[in-house]
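The complex appears here minus one protein chain, its other protein chains still in place.
This part shows chain A:
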Amino acid sequence: MDDNSAYLSLFFEESDDNLQLLNDNILELENEPDNMDLVNEIFRAAHTLKGMSATMGYDVMTKLTHKMENVFDLFKSGKLKVNSDYISLIFRCLDRLSQLVEDLREEKDLTMDQIDDLLAELDQVETSVTGATKVVAPSTSTPDSALQATFANLENADIEVARQAMGDGYNAFSIAIRIDKDSVLKGPRVFLIMEKLEQEGDVLHVEPDTQELEDGNFETDFALVYLTKDDLAEVQNNIDSNSEIDQVIIQEFDPDHPPVSQAVKDQVTASQATTPKSVTTDTPNTTPSATPSEATAKPVTKVEPPKEEHHNNVPHQNARNQSIRVDLNRLDLFLNIVSELVVYRNQLEDASARNNNDDIRDSLEQVSRLTSELQDLVLKIRMQQVSVVFNRFPRMVRDLSRELGKEIDLEVIGEETELDKTVVSELSEPLIHLFRNSIDHGVEMPADREAKGKSRVGKIILSATQEGNKVLITVKDDGKGIDAKVIKASAERKGISTDGMTDDEIKNLVFHPGFSTAKEVTNISGRGVGLDAVVAKINELGGSFEMKSELNIGTTFIIKLPLTLSIIQALMVKIGTESFAMPLDIVERVVMIKKDEILTTGTREVYAFQNSLIPIIKTDRLLAMDESDQATRFAIIVNIDQKYYGILADQLIGQQEIVIKKIDPMLQKLNKYQGATILGNGSIALILDVNAICNEAKGSR
């Protein structure tokens, strides 16, 4: 096929969108099986998906979507009652489709045996209702023996538009095209041809109408009136660049003798043709040149066949948002440039404060204000709603609870909360772990719940709220909670000592790598990985993690994430002669510490902080710098996974907002630095990766 690569990324994006839309709507359909609007929207999304995959030539995907669409058709006509078995089947189809899209993304070839099982199941559903599987509307256009560029429904208005455009230097052609009769995908093929034509001009009128063409409800021929600045040869080339065309006729369009055919069309065609025509006649009046938006809008503005009149009132897909897609790389670049600007602003402010020049100061203040606004703006542009991630959980709760025989209600709060795009895209993995935990270990079986005097239906609340420059994400269930006794017994069986631990500390053992409390391993969770992976991921994102659990009341997981990864509050310190930055949010407090207050126990150095001994990290030694012999130094007490560490520094500089700059991958591999930042005076300071440093200290015990 031609031009596939150009459409490929668009195809992936739109497939993802449509699959998500289908997932959401089908989930809703299970609750409201009689909602016809919903069925129609589902039908539209499936249809778009089919059209797109067909256009791209992905037959396997097309076949599966087509079969799925047939089932939706049965829902629509009321021949099939929506029930959860069908819904599950459709969900499996959607999963398979997502898998197919993933495969395509990785440039794998698709094969029919990837979908054979589902096709068979879908067939079964269909035959159980209809006996036969064909549910195709009768074709409306009559096959002509000879291809003719004539029109049955050409209106005077169209002819006038053509006449006017010709006066403005446009050429008008009447074109008839015959598609290869062996073409499997006539509709998409026509769509491609039209789209190509519309890149160079305007399709004024087309027969059969666009809806029919797109559905493939025609034999092989279609005809159109075309306005363009191209000459006949160029139009010919344009059309010839498509494949699967059997025959083409291009004639100059003569507005005085319009090529009107005498063929009498039946009523259905006539009534159907009127609606889409209003779409095509409007546009050339304004600008006869490029209206590609029209081409993309077409698949959305579906008109239902007149036999189901009530569907004509269905509102079209959600009102179009005034938004555009932007390549994330460009946004990254934009952010980089703005960060640069921030750095220079800081430098200028520094210089202006030194030189005390009033003329400069006033305009500099303005520049400073604008820079701050610009910085806020670019950070806002990078924000994405957490709903992108939250979307998947209703489906997951449904599937898992069915599988486990539990009844669970999911409430989602604050899904419009926004986070930096990079954080959002990393968020789903830890959340899935938490959900699996809550559904599998948290919420009890309905009978057990009743026995405890709770309602049969368990509840999980997923919420997101913004708090200052942090976002709090909580997963809260009303299940059985964590029983400190069970954990204690399990820990002792595994040889982990729990002597002198408080209940809370014991509960937190679930974050211990390799710890699982499930009595039997299910295929949902309980493989001993999970919670410790969650903690690691959240730390990597610069966030913190907390768990609260009460026996028989429930468990709450709280994730705190920074709004953005690129600008943070930092504590600036000096180690030796060099400046370093540390993220301020993990700093608990700073204490002055005398040399003899650092105790050596075996191979470790510790310090008595709040009645317990905490590890001291000698940064100068760790970084292989000259060891300081200062009598008093500063210990920056940081809190990592509810554990304190003291990080030594020679001097405190202060707290400031810094822009994180990426460093060479080669330097990142040292696992000591999160990045670097440029200070107001133009010099560079490394940002210590405190998490990695402390974890290393923990591991080296």
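By definition in this document, a residue touches a chain if its C-beta (ideal position, glycine included) is under 8 Å from a C-beta of that chain, and two chains touch if they have at least 3 such contacts; residues count from 1.
By definition in this document, contacts and distances are computed from a predicted model.
Considering only "Chemotaxis protein CheW", "Phosphate-specific transport system accessory protein PhoU", "ATP-binding cassette domain-containing protein" or "Sulfurtransferase complex subunit TusB", the record for the omitted chain gives "Chemotaxis protein CheW", by its UniProt protein name. Annotation: of A:L8, A:L667 or A:A692, A:L667 touches the absent chain (contact as defined above).
Counting the whole complex, the residues of chain A in touch with the unshown chain are 336, 339-341, 343-344, 578, 623-625, 661-664, 666-667, 670, 672-673, 675-678, 682-686.
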